[in-house]
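Yeah, one chain of the complex is gone here, protein chain that is, but the others are all in their spots.
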Amino acid sequence: MLNERSLPILATLLVFTLLYGFGFVEYNGFRGLLVFSNLLTDNAFLIITAIGMTFVILSGGIDLSVGSMIAFVGVLMAYLVTSLGLHPIPAMVIAIVVGTLFGALMGLIIAYFEIQPFIVTLAGMFLFRGLAYLINVNSVPIDHDFVATLAGFYIPLPGRGYLSFIAIAMLVLLALGMILARRTRFGMNVYALGGDAQSAALLGVPVKKTTIRIYALSGFFSATAGVIFAIYTGSAYPLAAVGVELDAIAAVVIGGTLLSGGVGFVFGSFLGGLIQGVIQTLISFDGTLNSWWTKIAVGVLLLLFIVMQKYIIYWVRRYSSKDEAEKSEAEPAQS
Amino acid sequence: MTEAANVLLRAEKLCKSFIGVKALDSVSLTIQAGEIHALLGENGAGKSTVIKVLTGVYERDSGQILLNGKSINPKNTGHAQALGISTVYQEVNLVPTLSVAENLTLQTQASRFGLISWKKSIKQAKNMLERIGLDIDPNRRLDTYSVAIQQMVAIARAVGSEQCKMLILDEPTASLDSQEIDQLFALMEQLKSQGIGIIFVTHFLDQVYRITDRITVLRNGQYIGTYETAELPRADLIQKMVGHAIEESGPARHVQSDQQQGDALLALQEFGKSRYLNPVSMQVNKGEIVGLAGLLGSGRTELCELAFSAQQADSGSRKIHGQAATFKSPRQAIRKGMAYCPEDRKRDGIIAELSVRENMILALQASKGWWKAITRAEQETLVNEMVKRLAIKTPDIEKPIGELSGGNQQKVILARWLITHPELLILDEPTRGIDVGAHQEIIQIMKQLCADGMGLMVASSELEELVAFAHRVVVMRDRNKAAELSGEDVSRDAIITAIAQ
Partner (left out) sequence: MKIPMNIMVLRDQKSIGPLLSLILIILAAAAMSPDFLRLSIVDGHLSGSLLDILHRGAPTALVAIGMAIVIGTKGIDLSVGSVVAISGAVSAYLLTTTNLPFPAILALTIAVGMVCGLWNGILVAIVGIQPIVATLILMVAGRGIAQMISAGQIVTFQSNAMDIFGNGYFLALPVRVWIVAIIIACIILVMRKTALGLFIESVGANQQASRLVGIEAKTLVLLAYVFSGCCAAIAGMITAIYTIGWPPQYNLIVKAAIVLLVLLVQSPRTRLVIKKKINAMRGNHHA
C-alpha cells in the first residue's frame, strides 16, 4: 500500500533501481552478477554498521562512535591474534563482546545521566580511536590462515557472481536486524521511543533499559562490522574507517529513516548502503570523475531525502485535516 | 444498592510530602463500580498527586489503597494497569508515529514462537476498538487521525485490557470541541454501564454537572468532602473549592456600553485569510472590551492571530487609529501599540527556561532592539512593580517561569505586555486552565485596564465571563462572523442563540 510509511523506502528503491539501471545501460560490466556481488562484499561493513545505526536513529538518538569502534575492534583483534597468539574465533568473540559492552556503557550514561547521545557518543568516538592508538600506532597485517580462509571463502553464483563469507554474514545480520526491529517487543519499543519518548514511558516502555540495549546493539553491530572490516582488509589500522559514522548515518537517512526518530525500516538502510556503493562503482567505471564526487552525490541525495521526509510530514497533516473535514461534512448529513 | 457492596476502590488517609511540603494530607477517596466521580480542586489542590499515587508514579508516605477490598501497592503505571487502574491524560499519551494497532498493543503484543505475531496483534487491537465502539482502520498511523479520535484510542488502550476496573480521565476534554465531547461522554456512559469506575478530573464545571454522579473536592492537599452531584449547588461547590466565598461571574451584567463609536483603535474590514478565516469586519474602541465568543475551532483564535499578524491575512484591510496598517509581522504590530496573550501559553507564551524577570522584560527589550539593553536595575524596578501590581506569587523574580503555576504564568505574560504600555490588548482564553482565585483577579485586571482607556479584544469559551465584562460580543461560527451583540443585547442566551443558528 502506498502510504506515508512505505513511501520513503519506495523512493529509496527507486533511486537504487535508477542508479543501477543507469549502470546497466551504460556499462557492460554491470550486466553480470559480478558488480552486485562486489557491492554486497565491499559495502558489508558499512551496511552492518548502518543496521545498528538504524536502531539508534529510530529511537531518536545518534551514534557517532561507530567509525572509531570499527578501528578499535580491528586493532584489538589483531593484537589478540598476532601478539597473544589467540585463535581468531575467540579473538573475534572477545572483540565483539568488548565492543558491545562499550556500547552498553554509552547507553548507560545516556540513560542515567540524561546527556544527549550526540555528545556521549562523540566522547566515545574520541575514546575508541585513542584506545586503538594505545594498542597499536601502525597498520598491522592479521596473518592467520583462518582469517585468510574466511576472506577467501565464497559460494559461486551464475553470471560471474559470487556470495562471499562477508556478504553472507552481512545478509544474516540484516535478517537479524529486520526481525529484531519489527517482530520483537524490543523493536517496537525502539519505534515508540523515537516517536514520543514521554508517551512511550507512560505506555509502559522501559525507557532506560531500552536505551542501554539500543546502544549496546549499535556497539554489537559496529564491533561486528569492525571484525568484518579486518577480515576484508586482512589488516588493522587505528586510522581505519574515519568518517564511517557519517556514511552510516547517510545510509540510514537515504534508506528512508526519519532522523528525528520513530519512522523507518532496517531494510532501507541496506538499500541506502548499496546506493552509496553503486555511486562509487559508477564513478570508478566512468574513470574521468574523482572520488569526491561520491561525497557530493551522497550529500545531494541526503538533501533530497530530508526534504522529501519534510514534505511527507506536511502531506500526513494535510491528509489528516482533509479527513477531518470529510468527517465533519459527513456527520451533519447523517443527523 | 448499598454503598459497601459496590465499592471498587477505597483510598484511605493518603499522605505524600515533597521535601517538607505536604502535597497530600490524609486524603480519602471512595469510588464505586459503575460511577463517574469528579475529582475537583484548584490548581495545587492535590488532584494530580492523588492520581499519581493511585497509579504508582509516586510512592505514598502513608495511608492505604484498597481495590475490591484488597490492599494494593502499584509500583508504576504499568503495574497499576495490570492491577486494573488505567489513566488517560489531557495530552494524548500515545506515539503519533506508530499505527493505531501498534499503539494499542505496545508491550502487550501477541507473540508466536517468541516473535510478535502481527496477525494476532491486529485482531487484539480490533477487539479493543470494538469494545469502545470505535470503527477505524488500525493499520493507519495514529497522527493521521484527529485529536478526538486519538483520545478515544487512548481510552481504548486504557480499558482494553480485560482486567480494567477503573479509569482515570485527567482533563480529557480540554482540546476537544463540543461535538467531540459529546462522543466522549457517550463513551463514558457506556463504560459506566459496564461497571467501570471512572475518576474524572476537569476544569469545566458544566461538564461536572452534566455527567458525574458524585464529586470529591480537595483543597491545598486536604480532603474537603464527597458529595452527590445532584445535591450540591454550583455556588456551594465553588465555595468548597476555593475555601472562601467568591462571587461566581454570573449572568448579571455590570458593564454599560456608553462608548463613543468614533474612537476606533482597531478596525478590520473584510479581513481574512483563505482556508483559515473568512473575511470579518469588526472594530475595537478605546476603553472598550470586545468579546469573541464561539465554539472551539469557530475562528476566535484565528481572528486574534490575524489581527496581530501572527498569521498573515490575504484579504481585506486593517486600520489602526483610522490609518491603514498593512504590516506583516508581530514585531510591527507591537510597534503600533498592540499586544497579544496567546491561547496556548506553554507553546506560544512563556519561555519556560527563562526567569520571570527575563520573560517579563522580553517584549519591551524586543521593541527597543538588541543593541539597547535595559539595565539590570531598570529591569528589577519594572518587574518588582508588576509583581506587586498583579499580585504574582513567585518566591523570586529569578525563578524560571516554567516552575510557576498556570495562573501566575498568565499574569507574567500579561505583565510582559503591560510594561510596553500597549493601546490594544488581545487576549485569547486568558483564564483557561487557571484556578478560580487567579481567574477572578485576571478579570479584575482586565476591567481596570479598560477603565484606564485601553482597548481589549478577549476571546473566551466561558460565556458567563464574556457577558460579565464585555461591552460588545462578536460571535464566531464556522470561521465566520455570525453576529455582533452590544449593550443590553449581550446575554448568555443571545450568544448561544447566535452560535446555534
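Going in written order, the chains are labelled A and B, and every chain counts its residues from 1.
One rule holds in what follows: a residue touches a chain if its C-beta (ideal position, glycine included) is under 8 Å from a C-beta of that chain, and two chains touch if they have at least 3 such contacts.
Computed from a predicted model, the values in this text were never measured in an experiment.
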item	value
Contacting the left-out chain in the complete assembly, out of B:Cys15, B:Ala82, B:Leu354 or B:Ala483	B:Leu354
Residue among A:Val97, A:Ile155, A:Val172 or A:Leu303 that touches the chain left out of view	A:Leu303
Contacting the left-out chain in the complete assembly, out of A:Leu7, A:Leu86, A:Leu180 or A:Leu246	A:Leu246
Interface with the unshown chain - residue positions in chain B	308, 310, 329-331, 334-335, 340, 342, 347-354, 358, 362-363, 365-374, 396, 398, 416
Residues of chain A in contact with the chain not shown	62, 109, 113-115, 118-120, 122-127, 129-131, 133-134, 137, 238, 243, 246, 249-250, 253, 259-260, 290-296, 298-300, 302-303, 306-307, 310
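One rule holds in what follows: only the chains that are shown with their structure count from here on.
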item	value
Chain A residues within the chain B interface of the complex	3-5, 179, 182-185, 188-189, 191-192, 194-196, 198-200, 202-205, 258, 261-263, 316-317, 319-320, 323-324, 327, 331
In the complex with chain A, residue positions of chain B that touch it	76-78, 81, 89, 92-98, 102-103, 106-107, 109, 111, 115-116, 140-141, 143-146, 157, 179
